[in-house]
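First the structure, which I've put down as structure tokens, then a few questions once you've had a look.
With one protein chain removed, the remaining protein chains of the complex are shown where they sit.
By written order: A and B. Residues from 1 in each chain.
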Amino acid sequence: MNPCYYACYIVYKVIVYDIIFYPPVYQFLIIPGLITAIIVAIFILWFERKAAAYVQMRYGPWEIAPRIGGAIQLLADLTRYAMQEIITPQTVDTLQYLLAPIVMVVLALLPLEAVPLTSVKPYFPIPSGYSLLVAVAFATLSPLFITMMGWASNNKFSITGSVRESFMITSYELISVLGLLTAAAMTRSYDLVKIVNLQMSGKWLGLINPIALFVVFIAVLMSTSGFPFEIPESESELVAGPFTEYSGLLYGLNMGGAYIRRWVFSILITLVFLGGWAPYRPTPGVITGYFIPSLIVSLKAVVIMGIMSFLRSVYGRYRLDQALGIAWEILIPLALLAFGIGLAEAYFGII
Amino acid sequence: MEVSTSNSRGIHLPGMEIAKASKNRYEVMIGPAHPGSGHMRIFVEVDGDIMVKVDPDIGFVHRTMEKLAEGRDWIQNIPLFERIAILDACNITLPYVRAVEKLLGIEAPERARYLRTLLCEINRVASHLYGMGIFGVFLGHSTLYMWGFGDREVFIDLAERLTGARLTHTYPVFGGVRRDIPDDFPEDARKATRYMRKRLNEYAKIFLNNPNIRSRLENVGVLTKNQAAELGLVGPNIRASGIKYDVRLNEPYEAYGDVDFEIPVFEEGDSLARAWARVEEIRQSLNIIDQVVTWLERNPRENFMHEKFWKTAPKLYKDVYEGKISYSPKYRIKLMPIFASLKVPPGKSFARVEAGRGEIVYYVESDGKNLPYRVRVVSPSFRNVIAFKYVMPGHRLMDLPAIYGSFDYFPPAFDR
Partner (left out) sequence: MPAKVSLKKNPKRNPLGKVFAGNIGALAVGLKYFFDPNRITLLYPHEYIKLNKGYRGFIVLIKEKCISCSSCARICPAAAMRMLSIKVYNEKLKKYMIKKYPVINYNRCIFCGLCVDVCPTEALYHVPYHDIVYENMNDMILSLEDFQKEPENIEFKEGIPVKYYFDESRGLVKTPYMEELEKQGEKEEKNQKVEGEGEKGAG
């Protein structure tokens, strides 16, 4: 055998199997991590603008690439943000001001390191025993840094916005955590692999316990502050909320951070309620055991993101106290009800 | 703790008052370049999330309209006053025209009165749709924003077919109007009104009856009947508070005495009632457009200009009207050269009409020359802006857009 060919083969194997498909790297950077998140953001932002345009008697993005309906609009926007000067005002706490958006985006991606995307054991990023709990715990970390941004910006609008953000997070993340942990009560396990495997027969937890799915859906919608629900950065009275002082790429990171959080929660919802890689049974092997199931999970998550994006064209912005009222007076009782239903279903053995 | 405003000099300009610093309050500025509505600024003092003091700071788009008017010929002022509120151009200039007509001692003939009514109502619908669009963007409801502006296009197109310009029509002139309706206009107008009636139901579904928006508007910014009367507000805002005041009702002008329509009056006085009042008014305006168009169709095309300006007209003018000149459009009414150097008899006169945002009043004084001696304009937004100061305190900061949008305040109309 040709030794050169052999060396190339080894290098190829190392790169593919030990670097690309090494679970922490693969999940953090490739699918469903950074690269997929950016692709999904491009697609979802395009879809959001297109869907809104359809409802609103317009065309939406078009001019940049007429043949594909302007689908690469976000690339242009990103380039613009990247070219812009990053201005650091004199009155800010420079270190926190610069670090907060970066840390926020990194932390927002962190839950992806905890979720298993296949049932084949070598491809778990962490031992899957408590993966649901760990993922949910990581998911609640990044909003802290939005509050920090507001504080570091030293600006009235930023502080008001970040206070609002912390209000929203305390109430809505609680609900989403409660809703996601309903699954643990139903399946008597924190193991996402076990939860998904239980749904293989078509009994998706979202179908068995739709209230829990609904509650989590609303909570994620509100806590990740997509367009009409962006109470912290509502444009008409706070200029851009916690992000007022930011410019250039840092502002782009902030905007991206919200999308990544929504993306991560969508993957969690997919795994817990919508059967994960459900119709497909992973078999050993990188492609069949890791690549395809992660792709299926991502596709389902994109559908959830699409539905969330569509709501922008129907709803307006809630007032802060009304949003909190909905959380504490309607959604938390509903979440508890869903929890009770889940327990009852587990008791009667429906699952 | 009351903020002290009694500094020795007694300056009470907004934003220039000296106030004691307080631990729990701070000032938030809404504007001056606001993403939702052009140039306005509101100083808001918040205690936590509650607004305690609201001070509208006005004058960002002041253009000295009244002074400019003193240096221009009588007819040259009509295009000038359109710039007060460009999307309500006919309503805004009509009282000026009426006031000058009173001084000249003439009155527009019947067909011209109906034509003016037609454009006024088209403008009113467009103006309300614009206001609702801005309201939508304030509440983060982008669909209403786009719908409002998109459907306004229908009525702007109607106005363009009637007058030849989309916004600055310069349509009513002393003694009449500048064009008659084109032949296919009645059919188009009826199509547009039928379309808009259907759309209003969808507006209600997606915006006013949407629980999300309803909860933002209901019982927010309540303006009681007494308060509204004391502050002297006008327009749909006051009718939403239960006061039956509309110039079209109290002092019918043009053809409003002859058409059949209702003035919707709401009792609640909150932001939702103000929004509904506009929707109902659009509905009534559509009724008026239908009736006026039918009248114009049935009656012969004559008497479109007052005798004084038309009886000496040469044959060419009639040829232009009948479309016999190849390069000029049909049904154009030419102005006699006397308009270019019109001298108005000395005197004072006063006229008012109900514009889209409320009553607009002109006081015109002439000293017999070809320039007006004084023109005073009181625009509806000028009378409505004071409401912010009294309605907003006590509400949350996030209610500010809801209240601001519901009053349909238009900064250029304030500043003139």
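We take it that contacts are C-beta pairs under 8 Å (C-beta built on N, C-alpha and C of every residue); 3 or more make two chains touch, one makes a residue touch a chain.
Given the structure is predicted, the values throughout are model-derived calculations rather than measurements.
Student: Among the options B:Asp57, B:Glu110 or B:Asp157, which residue touches the chain absent from this view?
Tutor: With B:Asp57, B:Glu110 or B:Asp157 as choices, the missing chain is touched by B:Asp157.
Student: I'm checking contacts with the chain that's been left out. Which of B:Asp246, B:Asp290, B:Glu359 or B:Asp408 qualifies?
Tutor: Residue touching the absent chain, from the options given: B:Asp246.
Student: Considering the whole complex, which of B:Lys102, B:Arg199 or B:Lys343 touches the chain not shown?
Tutor: That would be B:Arg199, which touches the missing chain.
Student: Take the complete complex as the reference. Which residues in subunit A touch the chain that isn't displayed?
Tutor: So the residues of subunit A touching the missing chain come out as 51, 53-59, 62, 310, 313-315.
Student: Against the chain that's been left off, what residues of subunit B make contact? List them.
Tutor: 72-73, 75-80, 143, 150-151, 153-154, 157-158, 160-161, 164-165, 168, 170, 178-179, 182, 187-188, 191-192, 194-196, 198-199, 202, 205-206, 209-212, 214, 218, 244, 246, 248-249, 252, 256-268, 270, 272-273, 276, 280, 314, 316, 320, 325, 327-330, 332-337, 339-341
Just so it is clear, only the chains that are shown with their structure count from here on.
Student: Can you tell me which positions in subunit A touch subunit B when the two form their complex?
Tutor: These residues of subunit A touch subunit B: 52, 55-58, 156-157, 160, 227-228, 230-231, 234-237, 312-322.
Student: Could you pull out which subunit B residues touch subunit A in their complex?
Tutor: 26-28, 30, 34-36, 49, 136-147, 150, 206-207, 210, 212-213, 215-216, 396-402
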